[in-house]
Every structure is written in structure tokens, then in C-alpha cells.
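Of the protein chains in this complex, all but one are displayed in their positions.
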Amino acid sequence: MRFIRRTDYEQDINLVQHKGHVLWYGLLLLLVFSAPLWLDRFLLGEFTYVFIYAIAGLGLMLLVGYTGLVSLGHAAFLAIGAYVHAFLLGHGWPFPLSMLFATGFSALVGALIAIPALRMTGIYLAVATLAFAVIVEQVLVHWEAVTGGFRGMAVPKPVLFGINFSDPTLFYFLSLLLLLVSLVLVMNILRSPSGRAMTAVRDSETSAESMGIHLAGTKTLAFALSAGFTGLAGALFAHRLTYLAPDAFTIVTSIQLLLMVVVGGLGSLHGVVFGALFVGLLPQIIAIARDSAPPVVAQIPGLEPAVFGLIMILFLIYEPLGIYGRWQKIRQFFEEFPLYRRATHRRQKTFLRTERLR
Amino acid sequence: MSLLEAEQLSISFGGVKAVQSVSFSVEAGEVFSIVGPNGAGKTTIFNLISRIYDSTAGRLSFSGQDITRVETHAVAGLGIARTFQNTELFEQETVLNNLLIGCHIHRKTRFWQDILFSPSVRRQELAFRRAVEDVIDLLDLQTYRHQIIGNLPYGVRKMVEIARALCLKPKLLLLDEPSSGLNPEETDDLAFWLEDINEALGITVIMVEHDMNLVGQASDRVMAMADGQLLTIGSPAEVQNHPEVLRAYLGQ
Partner (left out) sequence: MEIIQLLISGVSQGCVYGLIALGFVLIYKATEMVNFAQGDVMMLGAYVAITFTSIWGWPYYWAVPATLLVMAGVGILLERLLFRPMIGEPHFAVLMLTIGLGFVLRALAGAIWGSEPRALQMPYVGDVLRMGEVVVGYENLAIIAGTALLCLLMWLFFRFTTVGLAMQAASQNQLAAFYVGIPVKRIFMLVWALSAVIAAIAGILTAPVSLVDPLIGFVGIKAFAAAIVGGFGSMPGAILGGLLVGIVEQLAGLYLPPGFADMSAYVLLLVMLVIRPQGLFATMQKKKV
């Protein structure tokens, strides 16, 4: 077990807090950066997908895990990022610029959505975002002049200075780089007053307000950032899909994004990465399992969402802290062996009281 | 000029008149207690001062400035900090982070500096941290610095909440039943700390309190209320023996 001896206030502020971090995260970086050397093409593509998911997950985690605002409609921001990016590329914009614009535009829409959302909490907000996502989906279907409707819309290849970034290895590095940048940005927010204001709003709005935190401003910021990161993920996602159609951005997608943060572990950035690995790779596992399953099972319509749903149910009942919570328990078990007690993590019984008038 | 002045302050919820035309003023540097039976409107007065509720009539001013309709989140910036009756801490955060949120009103950096963690943000974080450590030292919270609020006992939470309010470096501190849930020993400590806060830090304190010993020991003046109405204002001894106060507590 590690006891950190603190001799300096900066120790709590720095991103890397002790030598253990340097070693393990250094190894991890080495692993992911060398991956194209030893990983086959298919798996490389899958990991690229995981990175893209993780960027979207960062955005959603900021909103759900750190600000306590639930969004059931984040697929809309993914869609906005993807379509805006594809549209601008089609009009000859260089791809970094169009990606940046897609991110910014998505953030702007997020901020606009936050305005009605400010007056709502809990389920009201969740449903409002859901309604927003359905409306966006309908717009994608019916605004054929721009989106191509059900026929879809081709995504031009990301080419810069004659280099084609849709090459699997290059695209892998592009996604990895954007993920790392996003991670650092999110960590910066979380260790500064802006991020603390978000967690304050999550835990007690009344108290946060009386500490001088501007509720509306904080929530708008959280929404905009969240939408921005998800939009960026959407722009990358567009290149993975290569052909955009509305059915890639449905409620099921929104739920997958939420599943990622819940299964990963709410309120932790590790959770985002664990969740992205899980959600990104699960479809492959299901596909493989499907091939070996008897046809009666394999041909069930909607099997994949059902497996997602089942896993979500199991996590919510048995491990609400997600994979990261489980990981911490396992680590603690070995650190304290043989003194680990289950009771340390027993959940306290809680009782709800209504906030209704009648 | 008094630090805080309330003139004919009233609020009603539907037909219930929770506070009716209450006027009082609090001088800079004093400890002012509000006592009264349950439902007298004590906490409501706090909620009016910290602008959680809109008053239906009357006027509130703080160091000469009208704060009757100021925005809720702006109250802290004026120099008014508060605690809550049943503690309203940020449960999933450490004590340290709770106190750092208390420093929020002193923040000078903008969001784009935060996201890049510019050197000015780092300097500001260090300054906040030093300010927080001063408060931790004052209230003896070193042991709990890195613990999550959800895991702390009630008495400690009460103290953390006071500490968080102190991190705002307020001119006026509103304490809502600071001793409720504390054992006698902790209550004694609280009386000393109140003195420190009031005299060493020069913070004016208004507290709602039921423990008459603590009120008598710590406060300069006491206001008694019942059923939303002001009964009397005076020294602790005067108020305790005031016939109307006795009637409010003991009945006819």
C-alpha cells in the first residue's frame, strides 16, 4: 500500500502526483504508442474506435459524472459534430479547421440547449435532452438537401498536405493524440475553480449558490464543454463510418454513451477509459459469441442492445461504482491482504424523501 | 451605520406568514443570536438574508447597500457566508475540495485560463491552498484534510461547514444551529472557536441557536422570535427573563 508523503502544496495540484504514476502511466503510453507495430490492422481499428468513444465519454462524464446533469441525448451532439465536419469537408475546408469548427459549433448548440435546461433538474432534464435528440434525428432524416436524408452523406477523406489521414495507422495516432489532449484539458478543468464549481453544483445546488457559484453559468459551461468534446468525437466518428446516415445516431447510441460512463464508473476519468474499452469492444465480443451460438439465439432481433441493457442492469444493482469502483476494491484487496474486509465498502441504506408538494 | 439592517422584513408562503414585519440591525463586530421555538421563522430569516427566498415586503441592507433583490449567488461576493441547519456540504468531495470551493468568490482566473491551467491558475491555486490551510489550522481539521465528506461523523461535518464559510473571508457569518448534533464537549470547543472567529478574525456573527448556555456565553445581543414575530432584542440575560419569551417557550 502506498502512503504519499506530502511536502508541497503543488503535489496535490500536479497531474502526476507520485513516482508510481510516472512508471505506470509511462508504460501505458509506451504500449499505446507502439501498438501499430505489434497489433494487427483490425484490432488497431477497434482501438481507434475505443479512443473516439473515450473522447465522447469524457464530454459526457463532465456533464453526468461531475456536474450531475443527466443527458439522454448525447448522440445528437455526436451527430452534429459528424455532419458539420462532413459538410465542411465537402465544401473544401482543410480537415483540422473543419474539425475545430465542428467542435465549436457542437459546443455552441450545447450552450443553447443549456438555456432551457437550466430551469430543470433530474428526469426533466434527461427527458428534455432526449426530446432534443429525437428532434435532431428527425432533422437529419428530413433535411435532405444537406444531410442526404436516409440515403446518407459521404464523408470526404481527411487529407492534409497530401497526407491521407484515413490510413489506419495515421488515423489511430490522430485519435490517440486528440484523446490525450482532451484528457489533459478535462483534467485541467477538474483541478481548477471551474471544475470545482461543477462538482459543487452536482452535490448541492443551494450550497453552491450560497458559496457564490453562478449556477446558470456553471451548467451552461458544463453543457457546452460536454457537447464540444462529444462533437469532436463525432467528427472523428464520421471518418470511421465514412458514410453518414441518421441511423448511426439514434437513442440507442445515446444510451451506449451513457452506458459507458455508468459501467466505467461515474465521477472518475479512469471510468471513462474503462467504459470506452467496454462499450467499444463489446459489439465485437457479441459478434464472435453470435457466430458460435445456436441460430435460435443468434437470430434474435435487437440482441446487441439487449446485452447492453442486461449488463447495465447488473452493474446498477451490483456495482453502482462501475468497473473503476470494482478495480479499486480489487486493488485494495491485494494491498491490504489478508486484512481486507468486505464491510469497508458496504453501502449504507438510504431512504428517499419526496421533493414534491403533493 | 450598522453592518446589516432589516426593515419590516416579511415573507409568507401561501397563507402562512413565516416572518412578519421584523426589523433589527446588527452592528459590525458583534455576535448576534436569534432564538425562539421551532417554527418561529429563524432559519427563514437566514434564507432571506442569503437570498434563497424572496421577501414579500420589507428591505434588507448590508453595509449601506440594498440587498433585498440582489442575485442569490452574488450574496457571497458581498461578504456574507453561511452554514446550514442540516449541513449542505459537497458530499462526494474531500474536505480540502470543500474548503477550496469556499475560496471560489476570490477567483480571478477565467475559464479559458483554467482549461489550459496557465501559470496564473497555478499561482491562484497555491494562494487558495495557503488560505485553506490557515482555516484548517484554526479549526483543527488536519486529520480530515483528504477524507470524503460522506465518511465523516456529523460533528466534524458541522465544523467543516464552518471552515468552508470562513474560506470566503466573510464580513458576516450566518450560523444556523451550529451546536445541533454536537456533544457537550464539542459544544464547548465551539464556544471558543466562535470567540476566535469573532475577535481574532473580526467577523460579525449571526447565529440561530437553541442551546441557551452557548447563546449566553458567546453572544453580545439576542433577538427572540415566536410565530414569525419579533418578541424582543436585548442582552442574553434580559431576553431570557423577558415575560413574552418565557410565555413563548413555556406557554400560558
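As written, the chains take the letters A and B, and residue 1 is the first residue of each chain.
Assume contacts are C-beta pairs under 8 Å (C-beta built on N, C-alpha and C of every residue); 3 or more make two chains touch, one makes a residue touch a chain.
In this text the structure is predicted, and so the values were computed from the model without any measurement.
Note on the undisplayed chain: of the listed residues A:V70, A:L88, A:M153 or A:A248, the one touching it is A:V70. When the omitted chain is restored, the residue from A:L43, A:V159 or A:I300 that touches it is A:I300. If you put the hidden chain back, the residue from A:H18, A:R41, A:R119 or A:K157 that touches it is A:R119. Of the options B:F84, B:F117, B:Y144 or B:W193, the residue whose C-beta touches the omitted chain is B:F84. Panel shows chain A; residues 64, 70, 72, 116, 119-120, 122-124, 126-128, 130-132, 134-135, 138, 141-142, 205-207, 251, 255, 258-259, 262, 297, 300-303, 305-306, 308-313, 316-317, 320, 349-358 of it touch the chain omitted from the view.
Please note the rule applied: only the chains that are shown with their structure count from here on.
Averaged C-alpha coordinates give centres for chain A and chain B that are 39 Å from one another. Contact residues of chain B toward chain A in the complex are 50, 52, 72-77, 81-82, 84, 88-93, 96-97, 100-105, 107, 109, 111, 113-117, 121-122, 124-126, 129-130, 133, 164, 168.
Contact residues of chain A toward chain B in the complex are 9-10, 12-13, 185, 188-189, 191-197, 199-200, 202-204, 206-215, 221, 267.
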